[in-house]
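Before we start, here is the structure in question, set down as structure tokens.
Every protein chain except one is present and positioned as in the full complex.
Residue numbering begins at 1 within each chain, and the chains themselves are lettered A and B in the order written.
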Amino acid sequence: MDSARYRELFLTEARDHLVSINQSLIALEQSPPSTVRGGESVNELFRAVHTVKGMSAVMGYDSVAALSHAMESLLARVRAGEQPLEPAHLGLLFDAADALESAIESSSVQADAGPASALDVTSLVDRLQGRSGSASSATPLSTLPTVRRRPPPGSGGVVVSVSLEPGTILPGARAQLVVARARTLGAVLGASPDEVALLADDFDGQLALRVATEADDATIARTIQGAGSVATVAIARDPDRSDACENAPDAASDPSSTRLADLPPGADRSLLADASERFEAAWGNEVLKAPLQRYVRIDLRRLDHLMSLVGELMIVRGSLAQRASAHADPMLDDVVTEASRLVGALQDGVLGARMVPVWQVFDRFPRVVRDAARTLGKDVEFVVEGREIELDRSLLEQVADPLVHLLRNAVDHGIEPPAARVASGKPPTGRLTLSASRERSAVVIRVADDGRGVDRDRVLRTAQAQGVVDAEREALDDDEILRVISRAGFSTADRVTDLSGRGVGIDAVLSRIRALGGTVELRTGPGTGTSFSLRLPVTLAVIPALMARVGDEAYALPLTHVTETLQLTRGLVRTVRGRDVIVIRGEVLPLLHLRDVVGCARGDAATSHVVLLRVADRTAGLVVDQLLGREEIVVKPFDAVRGAATCFNGATIQGDGSAALILEVSSLL
Amino acid sequence: MSHTVLICDDAIFMRTMLSDILQQAGFDVVGEAETGAQAVNKYRDLRPDLVTMDIVMPDMGGIDAVREITRDDPTAKVLMCSAMGQQALVVEAIQAGAKDFVVKPFQPSRVLEAVQRVLG
Partner (left out) sequence: MSRPFLIVEGGGALFAVDQGLVREIVPARAMTRLPGAPPAVRGLLNVRGTLVTVIDLATRFGQGGALVADPSVVIAVTEARTIGLLVDDVHDVLSFAEEELLPATEGSSDPAVVGLGHFGDRVVLAVELQELARQTFA
């Protein structure tokens, strides 16, 4: 068997369940199991833990299986109302969820979790079981007296005595199969033990049935054997015999049959009631209902493959259109236009299939925020908005880490401790909002807190001390603050981290977002809070671009950064302190030459155009020889070459099959 | 001609594993279902020789699905797939018409033995 494939499937599915386990736990923290919502959460939790248990047992991940089994047992008791869910239990379940996560993750590395985590698991399992044991008023089934192997009640028929193989799994259910098989022979007039007593934990695999059948012994034996795990079948046709079980060799020697023979008749009824209520309560059918899944799971690699096929098709479309235009054949043009339209629709479809709602990542965050808030002694209300907004899956995955970072930072450095909030006239509970929204061709993800805001003076002084900002400056605007605090290493200045602390790892966040073709914006006000807005392209794979030419080379400028284009005329360019600038509507902007950027001699161009580029607050003009027009381009990555200009990290393949580099505008400005 | 099988389980993981075990043994896996309701519908459409049925599934559990399937077709051959600790449910499933059961974790040999018993 392909165990790597199972491992991967297990991991993907188990991770999904972990997310829902954590969500249910957080919901339970807010609404107790007695409420409708809380009850649903217990059911959700139960189902997720149960599925993880089944999968991990198959994989032989013992730690995961043991832990999920212990969680499931506790939840079954809660569900059955045998066990109130106390805060201590919730804490325990949160711990168990964490341990489950690490057990699941380490299972993927080695066949079973190593000794260190196995220890944790053992103690957690003990605690999960221990607490429930002491709090439970129900008597465990195993301590109840057992009724067994009395001769089947009634008279007449054939007495069939069956012993199951020792070690039979779920012997009660197997015995039930024996009964079902016996029914195919004729009516079952009586059974011992009682069909329900078969469910007792100490059912030992011996049972006797009285069956009204005309079948011969061989047929009876064969039919009963067909139930599986049957060791012996003994058949007695003397209806007068009172103890048919003596015909079963294993049963005759068992002393318990006489010892327990004269228990009051009510004993097995109570067992019946108890057992069935327990299971009904814990496993009743409405527990097992959940919303119907609308989505199918697709291996991302398949989508990537489809995407790259569509990419190639787009390139073919380009060259087809080029060739067709040379023929000046209207019929051919029509066909090409139609093919173009279809390829475009196909591309949209494939891109759409890569889109996933942001909740697939956002739903992990309530747990992150809760834990951070607990650790730091803050009260935080976490609000998520725009969960249904969609983003290319690979983008969404890559934005997860930066978001965790920003959320933790907000709890740590943004939101004040409850007392400090009250002192400054705010409610004690801070509010942290994570929202996603669609803005034209971009998705904006915003992390906003209502905390103390960045300490501008502190940042200014630190920046001046480090020589990043002129000493005479008296204030920094928001964009400057972001630029200062996101300088790699700025955060390590310990005087800042303890107060505003906004620099911690912001450089990492910024560089990740920029690498994804996005931008970051900071807004902060003293006492009113701080927000970070991440503006991301909806999809990585295809972007609208302005194609431009210098010399005989074509380059792609992502349209998200292009604000306008204009013809370069003499009066437009000025020189300030030895640098070219351009004056647009009274605004002086730096002017760059693409020829300089790509190392191509300046000056012999017949015509020149200026493309105005904007990233966050920075605007500049870029001089190119010629504009080739707007195109939807497929982004192809390539390995970065040592020494090469770093402002190109992708390329697109043009109609003639050659590549055109894509300018990463944010690294240029 | 090989026997046809419908696999019902809400975990892809379990479906994949069962499907591998059965296909390697020469069975023809003709369909998969991830909810009880799907199982019932697919049974009607596919009329497979054998159904493997998980007990805990969203949108109608396995037991109700067995009940529906055997009501439509009393000769349906359903093999329950259960986890440890679900004995009462397995019993209920058998009473509802399931022909045999296997307990997770699956051992291929056990699964195939049970399948042979069910197909008689």
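Points to keep in mind about this one:
One rule holds in what follows: a residue touches a chain if its C-beta (ideal position, glycine included) is under 8 Å from a C-beta of that chain, and two chains touch if they have at least 3 such contacts.
Fair warning: this is a prediction, and the values are worked out from it, not measured in the lab.
Considering the entire complex, the omitted chain makes contact with A. Summary of contacts with the chain left out: across A:Ala463, A:Ile582 or A:Leu661, the touching residue is A:Leu661. When the whole complex is considered, the residue among A:Gly167, A:Gly599 or A:Gly629 that touches the unshown chain is A:Gly599.
Checked against the full complex, the candidates A:Glu86, A:Asp126, A:Asp299 or A:Glu312 give a single residue touching the omitted chain, namely A:Glu312. The chain that is not drawn here is touched, among residues A:Phe203, A:Phe382 or A:Phe648, by A:Phe648.
Taking the complete complex into account, residues 308, 311-312, 315, 553, 597-599, 636-645, 648, 651, 653, 656-661 of chain A touch the chain not shown.
Criterion: only the chains that are shown with their structure count from here on.
Rounded to whole angstrom, the centroid-to-centroid distance between chain A and chain B, based on C-alpha atoms, equals 29 Å.
Within the complex formed with chain B, the chain A residues making contact are 1-2, 5-6, 9-10, 13, 47, 50-51, 53-55, 57-60, 69, 72-73, 169-170, 172-173, 176-177, 180, 195, 198-199, 226-228, 275-276, 278-279, 283, 285, 288-293, 297. By the touch criterion stated above, chain B contacts chain A in their complex at residues 10-14, 16-17, 20, 34-35, 37, 55-61, 63-64, 82-91, 94-95, 99-101, 103-106, 113-114, 117, 120.
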